[in-house]
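Apart from one protein chain that is not included, each protein chain of the complex appears where it belongs.
Presenting chain A:
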Amino acid sequence: MTDEPQRHAVIEVSDARVSFGAVKALDGVTMTIMPGECVGLVGHNGAGKSTIVNVINGGLTPHSGTIRCSGTVAPRYGIGTARANGVRCVFQELSLCPNLTVIENTRVMHRTLTGWGWRRRAAAIIKAKLDAIFPGHGIDVASPVSDLSIAERQMVEIATAFSQVAQPVRLVILDEPTSSLDASLATQLLAYVRTFVASGGSVIFISHILGEILSTSDRIVVMKDGRVVAERAAAEFDEHSLVAAMGSVVKGRDIAKTIKPTDGLQPLLTAPPRRGKGLPFQAFSGEIIGLAGLGGHGQTDALVDLYLSRTGSWLNGRAPQVTFVAGDRALNGVFPLWSILKNLSIAHLSGLSRRGGMLDDPGEAALGQAWKERIEIRTPDVDNPILSLSGGNQQKVLFARALATPAPAVLMDDPMRGVDIGTKQEVYAILRAEAEKGRTFIWYSTEMDEVCLCDRVYVFNNGAIVAELKGDDVTEKNILAASFMGAAA
């Protein structure tokens, strides 16, 4: 694409500084993206990855520093300039218009699609790109986005970013693109990223799955506290050195799991086989139960049914039986206008209210303070708005919300999506400690490492439970075998 004699950088950000109040989100970041390279960007949540992405895509103007496009300084760099220079972005939270069809969403992203026959042209463009990236995707481009699953929406968004209408696509920023895709789709995407890079395009690739970063990137930039702390060729890193550079340590996994004898015990939660197929579901006190299988095979529905069958009654007592940790923070997790404290205490209001239905303010504040310290929510004050927190810390608040209730069972719908390794380790430890105390966790996760932490795993396929794995049988190999065996049957 760039055949100039001296190869200019696609984007060159030098000494960018951004601060939100007292928080320095970017503290002098310099980053150069050359044509034809894939740059992996890793770091904790809150390290400044999203901020630098927003600077590059024009959504955020740095308070100081310069941005050069193809070697020339862009004085008023904004969304328009970024797009004109071929910068595209796939955001971490899904950002399509749910009321529009796939074709119409393509039109929103590409302003040159106008005039007679734009529908036909848009359909051809997006269809071709979907076919190129995800062969056999099975998405009807005329259907509204609200009818698509999360994985399909992510696929559409990625395809829209890569599709070329007027300006050539020179740099695509992928912010956690694989978090909603299952393994096979992620592989297709990563393969496409390599072909795109080989043809001269550039990619900034952000992921918490270090294996993907290592295998896909040419160069890896590690960020911490708003600064670039390491920048080397991908080949010079391995998983341990990357984690070490980010500044958190992977704790060794518990070696042996004890299989708790469950015979004769009264299960805490049960569910019959789903739609008359597969195995029934049982959960005992103090267990961490994983729901595994390929993404979108009925795990979330199973969780929601479990939850609704035990709540949602008008005659609920003060002691809830189950509580829920949502996976899609923006959709059904946080109350965006509320403070951190209100977001935390909402599930436990009945326990916090005094006689007469008035809220016990000191009690609520004490609860907030206790959880802030216990799970280390990084904020000076729990009365700050929830959106002032980074994504990982918001997720911690959602965990605290569930754990603050006296409910004996906690249902978790892939809650660690897009959370950094350090936060994950902290939450795993909290889960273990709570399970020791007798709480039950039912945990749907798309990440194999997390499923392998569970005591017992149910593998889902096509909406039904096809296998149950216990203790030391919970291994990546067994889970994969079970989820693919079911698919073949």
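In this text, contacts are C-beta pairs under 8 Å (C-beta built on N, C-alpha and C of every residue); 3 or more make two chains touch, one makes a residue touch a chain; residues count from 1.
Rule of thumb we're sticking to: contacts and distances are computed from a predicted model.
Participant: Quick one: the chain not pictured, UniProt calls it what, "Aspartyl/glutamyl-tRNA(Asn/Gln) amidotransferase subunit B", "ABC transporter permease", "Protocatechuate 3,4-dioxygenase subunit beta" or "Succinate dehydrogenase hydrophobic membrane anchor subunit"?
Facilitator: Hidden chain identified via UniProt as "ABC transporter permease".
Participant: Of the residues A:S95, A:S309 or A:N332, which one touches the chain left out of the display?
Facilitator: A:S95
Participant: Using the definition of touch stated at the top, determine which of A:L113, A:L269 or A:V474 touches the missing chain.
Facilitator: A:L113
Participant: Tell me which stretches of chain A touch the chain missing from the display.
Facilitator: 57, 59, 79-80, 83, 89, 91, 95-100, 104-105, 107-111, 113-115, 118-119, 143-144, 146-147, 301
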